[in-house]
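Right after this comes chain A.
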Amino acid sequence: FTNEPTGPSVTLGFNVPQTGPYADEGADELRAFQLAVEHLNGGGDGGMLGTFSSKALKGNGILGKEVKFVTGDTQTKSDAARASAKSMIEKDGAIMISGGSSSGVAVAVQGLCQEAGIIFMAGLTHSNDTTGKDKKANGFRHFFNAYMSGAALAPVLSKLYGNDRRAYHLTADYTWGWTQQASIAAATEALGWQTVNNVLTPLAQTDFSSYIAPVLNSGADVLVLNHYGGNMVNSLTNAVQFGLRDKQVNGKNFEIVVPLYSELMAKGAGANIKGIVGSQNWDWKLQDEGTKAFVQSFGTKYGFPPSQAAQTCYAQTILYADAVERAGSFNPCAVAEALEGFEFDGLGNGKTLYRKDDHQCFKDVLVVRGAMTPESEFHLVEIVEVTPTEQVTYAPDHPMFAGGALGTCNPGA
Partner candidate 1 sequence: MGILEVKGVNKRFGGLQALGNVNLSVRENTVHAIIGPNGAGKSTLLNCLVGKLIPDTGSVMFDGNSVLGRQPHEINQMGISRVFQTPEIFGDLTVMENMMIPIFAKRDGAFRMHAVGNMMSEKDIVEAAEKMLVDMNMADKRNMHTASMSRGDKRRLEIGMCLAQEPRLLLLDEPTAGMARADTNNTIDLLKQIKAERDITIAIIEHDMHVVFSLADRITVLAQGTPLVEDDPQNIKGNPKVREAYLGESA
Partner candidate 2 sequence: MDAFILQILNGLDKGSAYALIALGLTLIFGTLGVVNFAHGALFMIGAFCSVTLSKLLNLSYEVVDPTKKDFLGRPLVEKHTYIESWFGPETGAAIIDWSVPLAILFSIPIMIGIGFVMERGLIKHFYKRPHADQILVTFGLAIVLQEIVKYFYGANPIPTPAPAAFTGSFDFGTMLGFDPNTVIYPYWRLVYFSFAALIIGAVFAFLQFTTFGMVVRAGMADRETVGLLGINIDKRFTIMFGLAAAVAGLAGVMYAPINSPNYHMGMDFLVLSFVVVVVGGMGSLPGAVAAGFLLGILESFASMNEIKSLIPGIDQIIIYLVAIIILLTRPRGLMGRKGVMED
Partner candidate 3 sequence: MNVKPDFSKGHNLAETAPAYLSVWDIHAYYGESYIVQGVSFNVHEGEILALLGRNGAGKTSTLRAIARLDNPAIHKGEVWLDHQPLHLMSSYKAAQSGIGLVPEDRRIIPGLTVEENLKLAQIAPPIGWSIERLYELFPRLGERRNQEGVTLSGGEQQMLAIARALARDIKVLLLDEPYEGLAPVIVDEIERTLRKIKEQGITTVIVEQNAVRALELSDRAVILDTGNVVYDGSAGEVLSNKELREEYLAI
């Protein structure tokens, strides 16, 4: 199979955005990867290796081979990400690729890994497509997705804002935005909410004023921002500038919802996120043993708590290593088999399942809210609810995930 490690070491490829708007997120992912490698090689305090339910890893690398890694820059562009991944595969002999900070990149690199016969452990990717219509046998996703966000948010929204609400969606005009909007609209409409309007906003937009201005006039009393990254920071800032957060419409308080949160976005939006509800894959304030161990380990090394992106990348690396160890081989097909249907605990988020049908991970999802009175500079959001797995699980043939086929695992040359 491709890049079979023959020497005393094995090389993993970490492909993250190092330039462009998501560079900070990429940097955090990279920190987590480095930490994971350290732990796999038996260094540091071992982090989540101690809490992980599978005990196959012994801290002596993977299958006794020392873990080395190479890094690359995705630039958050499909092309560049693939070029970078290819160089890791062709030049450095990487056996697994992980990382990424957007769905477009994840899908593109996943496709590449499938063709090259490499395992891809996705980083931050939230689109339904990654394990929906674009799923691949060699690719696995630990992050949650848009459908899950909707499913987790809906009950909380109902509890907080009632079932008689009129929602106005602003949606980033590309695939991820669309899937998220569809997921949230479906989940909220099931509650009895009405979707007044869904306006698509150009990706390159920096000033959302002309999209925000008509919102108050539309009779809506909730604004859903299906934006991520810079888009989200700006649209939320603009919405607050227009005073939406303080208005009364239809006799109710006007509310803003940001379905997908990230720590960096929250930081970028500053005080504007106060009280605004959204969902997260994971948060450092969770109290399970895995989280605590990871935060301790990461915090001691870098001086601040890890982001959900970091946690995802850390977990992905550990999961891969563990699967190799359990399979007893680096062969991607063996690894995939070991991961398929794998159930584990202790990597944060509690009990988790890698579903065989689509390689999507199922675990608890967090609903969070911008902290009203931050206790420290790292305290950006507070956890509102931990939505249990059952509530966010869907059937593999759910229409939002239909189309595409997993195919068969490809071990490459």
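Heads up, the rule we're going with is that a contact is a pair of C-beta atoms (placed from the backbone, for glycine too) under 8 Å apart; a residue touches a chain by one contact, two chains touch by 3 or more; residues count from 1.
These made the cut because all candidates are chains of the complex that A comes from, given by their letters.
Model, not experiment: these values are computed from the prediction.
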Chain A: touching candidate in this complex (1, 2 or 3) = 2
Taking the complex as given, what residues does chain A use to touch candidate 2?
-> 20-25, 27, 173, 197, 199-202, 204, 206-207, 209-211, 213-214, 216-217, 230, 233-234, 237-238, 241-243, 246-247, 249, 264, 267-272, 284-285, 295-296, 299-300, 304-305, 375-376, 378
